[in-house]
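Only one protein chain is missing; all other protein chains are in place.
Moving on to subunit A:
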Amino acid sequence: MLKCFNRLVQLCFMIIIIYAGCGKTDILVFSAKNSHKIEQEFRDIPARFGDIIPTEGIKGLVIYSNPSTACQDIKTPPNRTEYSSYNWIVLIARLNCSFEIKVRNAQKAGYNAVIVHNVNSNDLEPMSVKDSTNISIPSVFVSEFTGSFLKDVYSYEEGYFVLINDLPLNFNTHLLLPFAIVVGICFLVIVIFLIVKCIKDRRRQQRHRLPYSSLKKIPTHKYTKGDPYETCAICLEDYVENEKLRVLPCAHAYHTKCIDPWLTKNRRVCPVCKRKVFAADERIETDSESDSDVDDSTPLIRDGTRSGTQGGTFAHQPENPFWRHLHLNQQHHQRHDSQSSNSSYYSTDRPVLNVIESGQTETEVDADSTNNIDATSWTVFLVSDSHSINGEVPDIEKSVSSTNPYTVNLSTDANEHCVSHINHCLVEQHARTVSRPNVIGSLGLSMVSQTCEEADII
C-alpha cells in the first residue's frame, strides 16, 4: 500500500517536472481576440525591489516608453476607456541611468509594471537598486530579443496583451483542468486496483484458513501415558496427562490451544508435514477450490478408500491415526525383532470392542438410534472401529463362547457406553448365510438390521 502510494507521488512529481520543463516562462503574450491561446512565451527575471508580482500575475498592455531609456519623465499611458480593465506595462531599455530612476519615472507616469529589456545582450540578470523606498510597482528584466519582440510585434496597438507571471510553473486554467483530470483518473485507478487487490488477498487468506465449524469436527484427544507423541511441536513442551490434544488427519498431534489459532488464523496445513487439514464434509468444496494445485499427476478419483494416499477426511478414515501409528510401530518392531512373541500388544492395548475385520460388509450405525438398546447380549454384531479417542475404555465383559466365537456380552451400562462410540459395524459372515441377518435378536434394533440388510445387498 505504502509502496504504491510512493509510486503515485513519484508519478505526480514526474508529470509536474515535465510540465514545468516545457513551460518555464514568465511573460506570456495573448491575443485580445483569443484570450485563452498563448501566442508567445518569454523568460524574465523579477527585480529584487518593488512589489512582488501577485500570484495570478499582472495582465496588461505593453507600451514602449518614450524616451526609451526613461531617464527623464516619460509619457503617461493613453487614457482610453476600452483599455480600462487592463494594467499598463511600460517597456524600457537598459543603460544610461540606474534601474531605480527608470522605475521611479514609470511609477510617476502611472504605469502598473515595468519591463526592462537588455541592450546588445540576451543575458538575463536580476535588477537591484541601492534605495528601494517608495517603489511600489513590480518590475522584471528581459533579454534584448524579448524586448524587441514586445516592442515591435506584441504592442497593445496590435491587439495583444501580456501576462507577467512570477510563478515558476504557469498553471493556466485550460491546461490545469486536463492535468487534474489525468492525475485524478490515475489516482482513482490505483485506488481501485488496491482495493480489489486487498479484497482478493483477504478472500484468499480466508480460503486458506480453517473455519471454526470444521475445527470442531477435528477430533481431540486427552493425552494418556503411552501415546505415540510426547512433545508439542509448536510450544515444544512435553504433554502432561489429560492435556487436550488435537489430532490432525495426518496423525500429527498438537496442543489444542497451540494448533487452533494456527489453523483458524493462519493456514489450514499441518505445521510439520504441510498437508492440508480437512474436516469430514469438506471434500466437495476443496475439489472446486483446488483448481490451482491440480496437475497431471493428481489422482482422478480422490476418495478416502485408499488410506494413506491423501490428506484424508475423517469420514473415510478407517482408523484412528493414533492407532494406525501404533500399528505401524508395532509392525516395525516385529520386522526388526524376530524373536518377539506373537502376542500382539496392539490387540491387548487397544481399548475398543474387539474387532473382527472380515471387512466384507461395512455399515454405519447411527449412534443416537442405538442408544436405546437394553438387551445385554449381542450376536454377530461386531465393531470395526470405535473412535475411542477420548481414551475411556469401556467396561466390556467379553466372553467368547466356543460355539460362536463372535458373541460378545456387555454389561448394560457399558453397553450404552460402547454403543455411543460405535461408528461402524461389521456384520459377521454367518449372518449373511442366514437368509435374514439374525442380528441382535430382541434388541429393538430394527434400524440396525435394516442397515445390515442393505449391507447384504451391497
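The definition used in the following text is that a residue touches a chain if its C-beta (ideal position, glycine included) is under 8 Å from a C-beta of that chain, and two chains touch if they have at least 3 such contacts; residues count from 1.
Just so we're on the same page, contacts and distances are computed from a predicted model.
Peer 1: Looking at UniProt, which of "small monomeric GTPase", "Exoribonuclease phosphorolytic domain-containing protein", "AP complex subunit sigma" or "DNA replication complex GINS protein PSF2" names the chain that isn't shown?
Peer 2: Going by UniProt, the chain not displayed is called "AP complex subunit sigma".
Peer 1: Mind listing the subunit A residues that contact the chain we can't see here?
Peer 2: Residues of subunit A in contact with the hidden chain: 288, 291, 294-302, 306, 309.
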